[in-house]
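Have a look at the structure that comes next, please.
A protein chain is absent from this complex, but the other protein chains hold their places.
What follows is chain A.
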Amino acid sequence: MFGKGASSSKSMEIIGSEKKFSVLIVDDDPIIRKIHSALLSKFTKEIQEVKNGKEAVDLCRSGASFDIIFMDKEMPIMTGLEATKELRAMGVNSTIVGVTSCDLSSERNDFIAAGQNQCYEKPLTIEKIKSLLSELNKNN
């Protein structure tokens, strides 16, 4: 049968909905920010967006804290890798997930070395978020 949401309710089970979590989206592309924001809003209402690594660092330095930071790699002013290193140096313990449009295999080592917990090719999808969340829930 037709109807909005008919086939979406199954795939929209919220994993870990008992546990609220906050996310920060760091990406210079407004299209990606919009998509990732809508995607994550299926899982949590606590979402903030910034458009480069420096804004992310400044935000955390001013006292904001997040459970998960989705960090784009290629950004002006401060790249994702630089921002990750700075955040780790500041003592930020959030889960940092790298998001990149480049070939993932060659970048994985860079990401892990910088202090990221995980990385994905963009754009993120519902499946990727679900698998990320179930991994994080397992580790908690």
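By our rule, a contact is a pair of C-beta atoms (placed from the backbone, for glycine too) under 8 Å apart; a residue touches a chain by one contact, two chains touch by 3 or more; residues count from 1.
Quick note on the criterion: contacts and distances are computed from a predicted model.
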**Prompt:** Which of the following names does UniProt give to the chain that is not shown: "Histidine-containing phosphotransfer protein", "DOG1 domain-containing protein", "DNA-directed RNA polymerases I and III subunit RPAC1" or "AP complex subunit sigma"?
**Reply:** "Histidine-containing phosphotransfer protein"
**Complete:** chain A residues touching the chain left out here are 2-8, 11-12, 29-32, 34-35, 38-39, 41-42, 74, 101, 122-123, 125-126
